[in-house]
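These notes concern the structure reproduced below.
One protein chain omitted, others in place.
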Amino acid sequence: MNKVVNISDAISIIKDGDTVALGGNTLHRAPMALAREIVRQRKKKLNIIKTAGAHEVDLLVRGDCVESVTAGFISYETEFGLAMYYRKAVEAGKVKANEHACYTVMCALNAGKINVPFMPVYGLKNSDLINANDYFRVITDPFTGDSITVVKAIKPDVALIHVSECDEHGNAIIDGPVYDDVLMSRASNKIIISTEKIISPSQIRLKQDRVVIPGFLVHAVVNIPRGAAPCSQPGKYDINKKVLSDFINNKDNDGLMKYLSDYEYADKKMERKNVL
Amino acid sequence: MNKVVNISDAISIIKDGDTVALGGNTLHRAPMALAREIVRQRKKKLNIIKTAGAHEVDLLVRGDCVESVTAGFISYETEFGLAMYYRKAVEAGKVKANEHACYTVMCALNAGKINVPFMPVYGLKNSDLINANDYFRVITDPFTGDSITVVKAIKPDVALIHVSECDEHGNAIIDGPVYDDVLMSRASNKIIISTEKIISPSQIRLKQDRVVIPGFLVHAVVNIPRGAAPCSQPGKYDINKKVLSDFINNKDNDGLMKYLSDYEYADKKMERKNVL
Amino acid sequence: MMTQEAKNVHPADIMIVTIAKLLHDNETVFHGVSSQLPMVAILLAKKMHAKNLNYLNIPGGVDSNPRNLLSYSSAGEDIYNNGCAVFPLQEIFDLSMRGKLDVAFLSGVQFDKSGNVNASVIGDYHNPKIRLPGGAGSAVLIPTVKRALIWRTKHDARTFVDRVDFITTRGNVDRIITPLAVFKYKDNELKLEAISPLTTIDEVVKNTGFTVNTQGVRVLDYPTKEEMLLIKKIDPKGVRYKEF
Partner (left out) sequence: MMTQEAKNVHPADIMIVTIAKLLHDNETVFHGVSSQLPMVAILLAKKMHAKNLNYLNIPGGVDSNPRNLLSYSSAGEDIYNNGCAVFPLQEIFDLSMRGKLDVAFLSGVQFDKSGNVNASVIGDYHNPKIRLPGGAGSAVLIPTVKRALIWRTKHDARTFVDRVDFITTRGNVDRIITPLAVFKYKDNELKLEAISPLTTIDEVVKNTGFTVNTQGVRVLDYPTKEEMLLIKKIDPKGVRYKEF
């Protein structure tokens, strides 16, 4: 099945209130073009799932698309500092922060992947997080009678993943670090892929061992070269420091509108071309 | 650390009564040379872990090394029929068959990998296996109150894995199907690798993306070209039908002794050579 | 009176065509070990009406394109190579747990009318007369896959029994295909749906250990010439006959 669609059709799959997992890590291979389209389409009350997020979470919160963020870490790391739109929204009570360890997000996604209601986590102990959050519980191991913390399963409605290349069926290759993208692709009900490049199914077969997301799991493929910008794409391009600084510093609504419109041409330029 | 050792030193790591996971699947990439050395060293009361096993389990049972076999399937598949040494030993009460679905072996190893006492399994229901075996239990999901079956963790003492190539540190590459070998390498306390070929650490770095077992997990490396024979090694050699037939048909003790001695030269021939 | 067709056709080929027709385009379809008959049936369906069927197997090749089927195994590299992705066994199980595996081929040694499947032991579980190879994926796949297709190359009263010795799993069987017949599981019991053109209703009834309703049973088609040509191209060495 040819799953290549326009970015607007792809993102229209997402419904208000959906749980959305985002691939990449901090400023690397974040699905930025797809996140921008979410803001353009004014999606609301999304529940965001990420292990370690940065710009994409900050953008979605700034665009008023977010109800909660489930993550282990949200920050631009050292040079660009904290994700201030996210932080202010949490402090103002507009967005709920579901604080996890990065690992408990993964464990929750692993439970989603295998369709069980929870996953035991050995390391989560001696933490106020257990009692402060309703997604952790302590239960009894039926084999020994000992206590073990469990985390509630997370099953995202949609995963957004930006890849290096894929074919029209969605068989996808990720160059460099895979981060938690493969896990997210398994735990989520639907997958929207944006890709730097579409290659032919016969080319994909020559690289079978590197295809980490099989096409039969994929719902939509969007051809977006530089779709991770202004974040980095390993092996391809580094972050755009000026864009990130402007996004962080131009705090008024015009700053957001300019950011979105500056990328609109690039995010949609392949739509009228022959995608292959 | 250079971990390359003789086959006898590698197998001497295994103690009587140990739980031993075996890589490969049915007649493919089974760690046969390592299994033969176990029989030569007359190890006793081993608890064998395998998803779908064949000749290596049959050999270890025939060699009187086995107390129990935890597996989803033990058979030579269609052409060579059932694993009769295994089957007769179970029927005679000499070996305990811990019957699993292949998947519950994987789930138990996954629990071992993340050091939790059990793993929930959605699919295990409507089965007499649950009550007939003490490694399954039904518990209550603390989030919903629903029932869920769990399987007890398996943490093998040692995993035996035959690989396509590795360096002296144990950084290992498997060509073709990986089966459950990576999972076993994570769940087990120690790993003994036998390899078709030892390549240099700098060659390994050129193939980083394909190194699925990192050397720091590995305890011993043994250089054994054709170490999976008479089973197959994907990309390298097919099964030896004559040897398998003889093993199956020559049921007396001489048959076993001949089988072991016929392979002894090949299993140990790299020991006095410069291994690199 | 035996026709020309009947004299030359092997029950395996009738089973293969029957199975292939049960598979639909775009479905995810899995077989495991000792499954050469379903393997050929899947490859046949992909060459006929189900070009986009997603063929999954133990070694983990997705839509592999085997050039030389192994004679002794349905878990080898022949069905891993030349695929479009890697999706190994654990992932396939996980997929079924999530309700996203469309078809799995499973087997067993005893079946009863209520849809109970035994792949574990003959006799007492803890003190068995016969220790069977084990159900492999059956115990977790049959309850979770959308359609569990069971095939068995033996059809006799020791296979289709009044009551299985042990319930490895039960329910959610879609169909059981044998050299003699096809059973469909419906309203909590196995119903005779079709018989092979090589047999008779009486022979089926005699070889089935539970009572069979013989109303509304259809006769399976012989393979067409085109189907046989495709089967022979997929499996020139005849690995599909190994189970017989």
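Residue numbering begins at 1 within each chain, and the chains themselves are lettered A, B and C in the order written.
In this text, contacts are C-beta pairs under 8 Å (C-beta built on N, C-alpha and C of every residue); 3 or more make two chains touch, one makes a residue touch a chain.
Just so it is clear, the structure is predicted and the values come from calculations on it, not from any experiment.
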### Message
Checking the contacts here: which visible chains does the omitted one touch?
### Response
A, B
### Summary
Missing-chain contact among A:59, A:101, A:191 or A:270 belongs to A:101
### Query
Looking at A:10, A:59 or A:121, which makes contact with the chain not pictured?
A:121
### Query
When the complex is taken as a whole, what residues of chain B touch the one chain not shown?
1, 113-116, 167, 169, 171, 186, 201, 204-205, 208-209, 211-217
### Task
Spell out, residue by residue, where the missing chain touches chain A.
25-28, 51-52, 71-80, 82-83, 86-87, 90-91, 93, 97, 99-104, 106, 121-129, 132, 176-180, 183, 232, 234-235, 238-239, 241
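Note that only the chains that are shown with their structure count from here on.
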## Note on the structure
Touching chain A and chain C alike are B
### Rounded Å distance between chain A and chain C, as computed from the means of their C-alpha atoms
40
### Query
Approximately how many whole Å separate the CA-defined centres of chain A and chain B?
37
#### Entry: Shared interface positions of chain C, touching two or more other chains
61, 81, 97
### Message
Where in chain B do residues touch two or more of the other chains?
### Response
121-122
